[in-house]
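Here the complex is missing one protein chain, while the rest keep their positions.
Just so it is clear, A, B and C label the chains in written order, and each chain counts residues from 1 on its own.
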Amino acid sequence: MTDFLLATAGVILFTVAVGLVRILGGPGDADRMMAAQLIGTGGIASLLLIAAATGARGVEDVALGLALLAAFASAAFVNSAAPAEDPDAADGR
Amino acid sequence: MSVLQALDIGLAFLIVAVAAWTIFARGAFAATVGYVVYGLLLSLVWIRLFAVDVALTEAAIGSGVTGILLIGAAARLRGGETAGDEKSLSGAARLLTAGLCILVALALAGVVLLLPDQGPSLAPQSMQNLAETGLGNPVTAVLIAYRSFDTMLEKVVLVLAVVGVWSLAADRYWGGAPGEARAERPEPTLAFLAQVLAPIGILVGVHIFWVGADEPGGAFQGGAILAAMWMIVMMARLTEAPQTNAFWLRLTLVAGPVVFLTAGVAGAIFAGGFFAYPPGFAKPIILFIETFMVLSIAVTLPMLVAGPPRREPRQ
Amino acid sequence: MSLVLDLFGIVAIGAGVFFFLAGTVGLLRFPDALSRLHALTKADNLGLGLVVLGLLPRGDSLLAALKLVAVWALVQLAGATAAQLVGRAVRRKGSAA
Partner (left out) sequence: MTSATLAGLVGAALVGLGLYGLVANPQPLRKILAFNLMGSGVFLVFGIVARKAAAAGLQADPVPQAMVITGIVVAFAASALAVALVLRLFEDAGQVTLNPEARTKLPDDGADAG
């Protein structure tokens, strides 16, 4: 069972790594954010699987922290993409 | 080769590949997204090293808060990239640099391979004295008890960084709020996310701080998660960034180091040594210090990300 | 009993892996940003959900199990809002973004 958990963690990690090709290729920043989102979810899944297999303590909290912050990159992307189009924002008022 | 080894090797290749992408990518934004992914993979590596406290810090600060900082900066710097940048070094200089960097990496790799299996370690001592601190998590004990002076100075570094960031403000903005005033309506989705996430996140942050006495977690990790929650609320424009001349803000920023230092001086007077905690009272004192540290961290990190004041102070 | 639980775990986690694969294939193969987004959210929802489901019986305490479910719920929330945010950004800038 341990080997199965580790193997699935590896397969998921490999799968999301293929998703990295999207980051490399683009074509746009939105695709890059999507790939980052997928890797975030896959990373959390393999984190939980690895923890279950190796018996590291307290890993649920790490997964909880990652899950809480999963949307932050996308939020920062949208938030800072918006004012660039707004000419009023440039001079601070 | 066991499955675990295969997984380790795969993870190692993946993380080096992502790191190489953040260095060699053409666009700054693409590189920054790569760095956020890299932070996530790095916390996986720390889990593999059984350093769960570090993994938690890396997840909260390395990947989460740094991600907001860098992605925000990359988006604002768009258009600031200049065309001739790729040719700033000649081919020969590039090769020479690469060669020297490979040499440095190889030397370090050699050191890693030559490390003795049983190096000198303070682990036994730290475990022997753990009972006296009343804590169950040795990492927290090192941070707040055995090496408390380091941790106190680190808090001072954070305050100095805030002072440095604020000092970049134009004179007329001194004391004002950071960030642009935005005319547009807040994104409704972002507001929804912030409204749902913030209460849960505050709960998780306090939980991680509280269990940090005995389990992986602690003031830094809990404080960083609380900080992230304040950031998302500000990003969604549910609340304005505070004026940097607000008394409560400045008080909270310095509360952590001040309480820490006071406890250290009190130790010198009452317990016979700078940063000594009187026996029997160690755990309450440590938790007291940590509470103020959590507050300070939760306020310091968002202020660092928000940047210098960019609005004139309201009177 | 433990055999049944193991079997349950293998089936659920295996199915979860399948959805991660499907999400990645969609991300790579679909022609435009919005349908790629659609593929991505499926992986988020079902992939992680099934992995968590498979791991639930292995938890040693109720709190640990609750945390696992909370992780899944939070990723749901993050995935849904991030998809909405990115999708809106894509539409605002046209298909080039």
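Going forward, contacts are C-beta pairs under 8 Å (C-beta built on N, C-alpha and C of every residue); 3 or more make two chains touch, one makes a residue touch a chain.
Being a predicted model, the structure only gives us computed values, none of them experimental.
Among the displayed chains, contact with the absent chain in the complete complex occurs for B. Contact with the undisplayed chain is limited, among B:L4, B:V204, B:V254 or B:V299, to B:L4. Residue-wise, the contact with the chain that is not shown comes from B:A51, picked out of B:V3, B:A51 or B:L249.
Seen from chain B, the chain kept out of the figure touches residues 4-5, 8-9, 12, 15-16, 19-20, 22-23, 28, 31-32, 35, 38, 42, 45-46, 48-51, 53-54, 57-58, 61-62, 65-66, 69-70, 73-74, 76-77, 80-85, 87-89, 94, 97-98, 101-102, 104-106, 108-109, 111-113, 115-124, 126-128, 138-139, 141-143, 146-147, 150-151, 154, 157-158, 161, 164-165, 168, 218, 220, 301, 304-305, 307-308.
The rule is short, and it goes like this: only the chains that are shown with their structure count from here on.
Taken as a graph of touching chains, this assembly is complete, with every chain in contact with every other. A straight line joining the Cα centres of chain A and chain B is 18 Å long.
Computed from the mean C-alpha positions, the centre of chain B lies at a distance of 27 Å from the centre of chain C.
Contacts with at least two other chains are made by residues 70, 74, 77-78, 81, 85, 88 of chain C. Among all residues of chain B, those that touch two or more other chains are 187, 190, 193, 197, 200.
Remark: chain B residues 187, 189-190, 192-193, 196-197, 200 touch chain C in the complex.
By the touch rule above, chain B contacts chain A in their complex via residues 2-4, 6-7, 10-11, 14, 17-18, 21, 25, 29-30, 33-34, 36-37, 40-41, 43-44, 47-48, 50, 52, 55-56, 59-60, 63-64, 67-68, 71-72, 75-76, 78, 173, 180-184, 187, 190, 193, 197, 200-201, 204, 207-208, 211, 215-217, 221, 225, 228, 231-232, 235-236, 310-311. Partner chain C is touched in their complex by these residues of chain A: 1, 4-5, 8, 11-12, 15-16, 18-19, 21-22, 27-31, 33-35, 37-38, 40-42, 44-45, 48-49, 52, 60-61, 63-64, 67-68, 70-71, 74-75, 77-78, 81.
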